[in-house]
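One structure is given below, represented as structure tokens, and several questions about it will come after.
Of the protein chains in this complex, all but one are displayed in their positions.
A, B and C label the chains in the order they appear, each numbered from 1.
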Amino acid sequence: MSDALDTIKLSNAQIAWRAAQDIEDGAYVNLGIGFPEMIATFQPEGREVIYHTENGVLGFGKAPAKGEEDWDLINAGKKAITLNPGAAFFHHADSFSMVRGGHLDLAVLGAYQVAENGDLANWSTGKGGVPAVGGAMDLVHGAKRVAVITDHVTKKGDPKLVERCTMPLTGVGCVTRVYTSLAVVDIVDGHYVLLEKLPQISFDDLQAVTGAVLKTGETIADLVVPEV
Amino acid sequence: MSDALDTIKLSNAQIAWRAAQDIEDGAYVNLGIGFPEMIATFQPEGREVIYHTENGVLGFGKAPAKGEEDWDLINAGKKAITLNPGAAFFHHADSFSMVRGGHLDLAVLGAYQVAENGDLANWSTGKGGVPAVGGAMDLVHGAKRVAVITDHVTKKGDPKLVERCTMPLTGVGCVTRVYTSLAVVDIVDGHYVLLEKLPQISFDDLQAVTGAVLKTGETIADLVVPEV
Amino acid sequence: MDKTLPSLSEAVAGIGDGSSIMIGGFGGSGAPIELIHALIDAGPKNLTVINNNAGNGHVGLAALIEQGRVAKLICSFPRSADPKVFTDLYLAGKIELEIVPQGTLAERIRAGGAGIPAFYTPSSYGTDLAEGKPVEEFDGKHYVRERWLKADFALIKGELGDPFGNLTYRMAARNFNPLMAMAAGQTIAQVSKIVPAGEIDPEHVVTPGIFVDSVVQVADPKQEETLNREGAVYP
Partner (left out) sequence: MDKTLPSLSEAVAGIGDGSSIMIGGFGGSGAPIELIHALIDAGPKNLTVINNNAGNGHVGLAALIEQGRVAKLICSFPRSADPKVFTDLYLAGKIELEIVPQGTLAERIRAGGAGIPAFYTPSSYGTDLAEGKPVEEFDGKHYVRERWLKADFALIKGELGDPFGNLTYRMAARNFNPLMAMAAGQTIAQVSKIVPAGEIDPEHVVTPGIFVDSVVQVADPKQEETLNREGAVYP
């Protein structure tokens, strides 16, 4: 099963592409460090999205050319960025006022596990090592919508969409939508609701690799993503 | 007695002059609206004092010439001010961070009553009308020293320095020094300690118009103030 | 992205009866007089207004109160040279008043904008204004718990504004304006000049555009103080 999934599942870039399609024109968005940052690459033409980074920049743009980096102008992932017209700098308390105060339209984060009650685990595997949380526990509160992008299953094939998280929580009941390598799923009233799935996988096969019941609405749309 | 006091007591300007002598070079100071504002007039030569006003200005200077007022540049008393070099503007939350956060060296306020435990009543007579508190309840907390300037007695001759305030409190245990029209008094461990008195009044006469016991230290200095 | 609007009337058109409105300014400095007058023209009533003061004379906030539009005022200092309009209504029991220490008012609004539902402050401890509020001791000192303050709308006054809603202010006219911009469902700013995006140095932006919903230019804004010295009355 897991092998079969590997041949049809979306790449990270494709998951990012799919998530990018739902970001409306004029949205204020924070993209988590790493994988979620890729979403900005796929911003649809004609839409203006204002990106926020925790370390005090609103309205940043693409990465600078190599050699053009200014290390005072970085994002939360410590990568060099550039500014778009209309950008602003501010300190960390103002930055997290934007986050916590409900001013962001969307935050997109990665996940170790997401539960059907909206709980998210993405900061610690709970296995020791050096703990590090960053801004994740703040980002899951306040943004009007919190979405997750993730592989549908772990490398071992275990479900990442579960009934209850077994790993240390980042936030409680915070996630409202999950974009996976196989499907797009909303979280509504403590249940998963399947919105889209890859046409190559049957509902039953998808349910089999999902750790909680997938409810469905009137229709299940095909999850169609171009090669990117 | 009250009539006799009237002939010897300091004027408001003289009380302000006396308070001004204790403000050290380099101090950050907030002067309450009205009477306390007069203290800035008597800043001793050679001392640089940085004045803070609640409405978001640090480092303001004298009033502008008549006709030169800019009504966007006012103090908490809504009077037009000017800026000294090194001034800064900030919003109200930052301004009260300076107040509440212990960054001011001194706040000087007027008083209806001061109690020997440091309680201050200066915002409401408790007699109805329109209540209005402004920044007084914030200023009494946070400044490293809170001083009061006041007539020693009310117009009716009642003591303003009392054992316990009978009027609505502005703050609890906040006042550390009182400059009156007859004396300079510290508040130490819940008691008044007389530091200076006008040479024209005897200790007993001063005690008679004071509503709580005046303790004394080793010496009582003469309160000597020029005509101003 | 273009948050600019062509007229004051469009800017306030969405404000309905019963709305709560933060209005910037400290006395006349930073008061969005033209937006308030547009609000008077628009007609909503039964408003809750959050402002440091209660207006002066017969313009701006005083005029809004005089027109009987304000059911409740949350402020720190409703006394001043000429707050007659408010005083008369208050003493007649026709307007509700919540008095908040000025620093607490600022912090409550900031907390509303910052997603902090409650905080502790030393201000007002042991006074009548702390009555009924939870008290806690930290490190041997007593503090009063205060709740955040939010509003449906904020009417604020800036100096420069751009299409993204980035704002600067003019001198002490800054006061409550940047805080209120953060704490309202919809923030409407009048500015002396709308400039193209990028013209405000990102280092000098005081209110980032994320806090602002619409920007309208009032090229030569009137000062409450000046209007009152001229004896102006609105409408």
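Rule of thumb we're sticking to: a contact is a pair of C-beta atoms (placed from the backbone, for glycine too) under 8 Å apart; a residue touches a chain by one contact, two chains touch by 3 or more.
Since we're looking at a predicted model, the values are computed, not measured.
The residue touching the chain not shown here, chosen from B:9, B:78 or B:100, is B:100. Here one chain is not drawn; of A:5, A:39, A:153 or A:169, the residue touching it is A:169. Among C:4, C:102 or C:121, only C:121 touches the chain left out of the display.
Think of the hidden chain as still there; on chain B it touches residues 26, 28, 48, 50, 52, 58-59, 83, 85-90, 93-94, 96-104, 141-142.
By the touch definition given at the top, chain C reaches the unshown chain through residues 107, 111, 114-122, 136, 138-139, 141, 143, 147, 168-171, 202-204. Summarising the interface, chain A meets the missing chain with residues 53-57, 70-74, 76, 78, 89-93, 95-96, 99-100, 119, 124, 129-138, 141-142, 168-172.
Methods note: only the chains that are shown with their structure count from here on.
With chains as nodes and touching pairs as edges, the resulting graph is an open line.
By count of C-beta pairs in contact, B-C exceeds the other of the chain pairs B-C and A-C. On a Cα centroid basis, the chain most remote from chain C in this structure is A.
With each centre defined as the average position of its C-alpha atoms, the distance from chain B to chain C rounds to 30 Å. With centres defined as mean CA coordinates, chain C is found 37 Å away from chain A.
Contact of a single residue of chain C with at least two other chains is seen at positions 110. Residues of chain B in contact with at least two other chains: none.
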